[in-house]
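All protein chains of the complex are present and in place, except for one that has been dropped.
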């Protein structure tokens, strides 16, 4: 029978680096760069991080509609990464868009930043709260917590009401995020804060210092998880639901 | 303040009929016709049913990947229906693809056939079982039961392992479906059977006669639900998560 | 084997109308009339609505005790409706009193207004809140949300503390209901409001206009659901728990 | 403020005995006697057990319909017991009929035998299974496990398909019950068996000896719980949902 | 087969009294005495209560670390009680430390005060709140509510922030506890209060009088439960998880 446990990569110095592809599901190049930089900061010495984004789709993802239109581009990037021999893929948007389909397509592991952040946060004690961008995305964050089995650990999902693309440009953004983080700790009694948008990844360390509690950024969390899975030779089970999709005609 | 409870349609004889658009998310015309016929059979006298399918996308939906690629086409049909003044929309694939995004886009009610069938089945007693096409889609059906709060009522999700497009052409299909339905009643002790694919809609009455228990077809169920919602003047709440998506640039 | 999927009624013009019986479980005639009027407003052209109430029982239902004493009268009405060839029954009290027993007795579909309102509300987005009469009935509403699998969608159950029979006579009632509805939207972030008493049915449209969110009245919701089920030929499964009760001596 | 924690009864020898009333909700006198005998066997020295049954209602309870018609009689017995100064009430039918309403009516504690058996069983390890009479009542047993928070501990609900009133007269009844109990232990891996009908109370000790696992009879369990609550001075909270029902006209 | 249902003790006057051992898991003698006195107050006439504490371990239990170090001493006391022929054991610390292991060791029933209090509280209506000592133990109380299936009934876990050993000596302790109890009733709408520390057992009656709602002390609750189980001849099932631990070398 075919081995689905992949060969574990050599960890010796001379070996070629493992390629981890971090996919920004929106088409904003500045955010792709920010995400790539954050992933590179935490990747191990034997890992090469490539940050990419789809060639088509919405400039930011702030609705179910945006997410739906972003997914085909994400899946094209997964296919591209597989062709390039990627050891793993990160989907770097907090709604984890296209994650199930990506797991069908890829033979190497795929991790979304929401699931990464929530699973990692649950290894650091009992409770966390999510601080995200627009209030209208809170339902989605709760639903993901549900799907991943972690709703009971999630004290609250708070929104700072800063649109995704203003995170880097709006001078008040950082203060508004900090305000919600403080409220998560003081009012919701969250032990940790989970950042609910890939565009907040660069704020993680500073927020942690100011808050005095761990702050989990999904981009960093997903990067170390995918790297770890690849090192263990683990990938999505191809038995059952996540086997390669059956081939069929697509009208385009 | 703007009224989100829509004006209730006139029920008098002379009034123009309400338009319900039933969207087949795959690009198989034969299935679109079958679905439309089933919806028309149950629609009330004041309702006009239009069955449509996207111009692009997969020929059938049998994986998360297929579903992901079908969604943009479904959303285009929602937009088209809104422009045509549709009183409501049915998404006629048992994975309810694109339902959240469709609710953002539409001002009239949108119902998926999986949610319709499961909610309707739960009005007929305690338990039901789903009989679907391929085994690999069973995880998705369970997840929808979870999302809709109805997992405890779902005794099992069974697969007849007939591909979607063979439902009409494979002469053994009907027998295999019946076998699983019988097992659902006898072994899973399901009080009702829910058909897990829009392509089974035309089998509903015959299966019920043979099984001696109610059989719920989602196409019919969603049609009467959308029609009912429209008659009550009810549609998706536009306050919060399902408000119209924020406008933004889309790279295409 | 006996067919439990009932014959679908003819929808042609000349056919005799379907009879839907709406049972007000309390013995207050004014409320029966109000409920009947609301049901008639939304019933389809081929449907005849008959609003009835038991000949014995409490004047209003505001406790588990009231409910327990109202149930035998409700069941007598179900039996009467079956004898009259009713196509379906609505139990028009938000506690859904006697619903399980009614499903055993009836061969045609039975729907309670709490289940109807909660299921319908969950087709309109993610969350709802219930606004009911007395605070002491809130536990019951939560329990029903649990039973129907919809607790996670229920943001809150609020009470306006107006006794049931004062809803029509207390001039401050409407204002107090509106206050709780507003709080449900603003504080609980409910996307929709569910009216928690049949006696509020006539306020539905006006509240929706004032609130700017959908307001679901269970009487209207149950009417369109029962009518829809009847049109689909669906009724309670008679296999297992809801088969006709075994005959036996009753000491009276 | 009024004290709801009741005065703890004197435990000295000369004191008048506490009256515990055990209500058999059906009108079968033989079963009332059996239940009374079982309760008396386990009651403490300072307790007097009175076993009663309603003057009206079904001869046995085997459907939701039977249960609904039995409840008014149960409530009349609660009222009678309160007037007689009962220290506590047991409702001795595994569906716990009328329990919520009884708690409203009574100022002394009320315990149902299903809740008693399930709570007690959960103090004896992790899992239990219920063995009941007719298969059609299994849904109700599952629902009670849910309500009491103990579904995860319930491995199965099995039915021996012996009607309630045949338990004492059908010579094969005991063997059929034992067969299901053995299957609960061997196949369901239940650590304990809960007897799902008051009419099985007298079999408890013998079944336990044959099975080699604890067998919990709800009549005995409820008797010691009510006695214990009374000794602690504890009764239903009268703040909120279970306050005395508001007085009102009842048409009879 | 061996009988796990134990012989029911004689309830006649001349019989030797049943021994219930109440184990205070910390090494504070004053608290052991207080706990013993409270247990004796509620035990029946045929019961002898012995209150003990381990010879090693922490002076109080206010962290997972304290609890972990207290458990071996608790288990030694269980073994001692078994050797002395105890009819049952109470573990008198609200974290129920060592409960699973104690059930393996003992052949007689073992009940923890948190499970006792929560199960008893759920027999008195719908909801309760816990008032405990230090805020850092609140997570543990929630987790126990989860384990016992009673989280949905628990409205809140409140902390008075009085260290365990100051409960008896800090003159402000009682007032701070009362403040939290009042808030539990008024703000959390709890119908009952559960005392979250064995050291509060002596306050139970007075708090109930002041609050006007039932107050449940776990020491008293566990005492009557263990006594009742012993009277019924019930103990932990020895089939499966809670069989005697397999013998093996222990390095000490």
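Read from first to last, the chains carry the letters A, B, C, D and E; within each, the first residue is number 1.
Definition applied: a contact is a pair of C-beta atoms (placed from the backbone, for glycine too) under 8 Å apart; a residue touches a chain by one contact, two chains touch by 3 or more.
All values derive from a computational prediction rather than experimental measurement.
Looking at E:100, E:168 or E:202, the residue that reaches the missing chain in the full complex is E:100.
Contact with the undisplayed chain is limited, among A:76, A:150 or A:178, to A:150.
Take subunit A: the residues that touch the chain left off the picture are 1-5, 8, 11, 13, 41-42, 44-46, 103, 109, 111, 115, 119-120, 122-127, 148-153, 185, 189, 191-192, 204-205, 208-216, 220-221, 224-225, 227-229, 231-242. Touch with the hidden chain on the side of subunit E covers residues 27, 55-60, 62-69, 71-72, 75, 98, 100-101, 103-105, 134-140, 143, 146-147, 163, 240-243, 245-246, 248-252.
Note that in this section only the chains that are shown with their structure count from here on.
Interface equivalence for A-B, evaluated over B-C, C-D or D-E, points to C-D, where over half of the contact pairs coincide by residue number. For subunit E, residues touching at least two other chains, in rising order: 126-127, 152.
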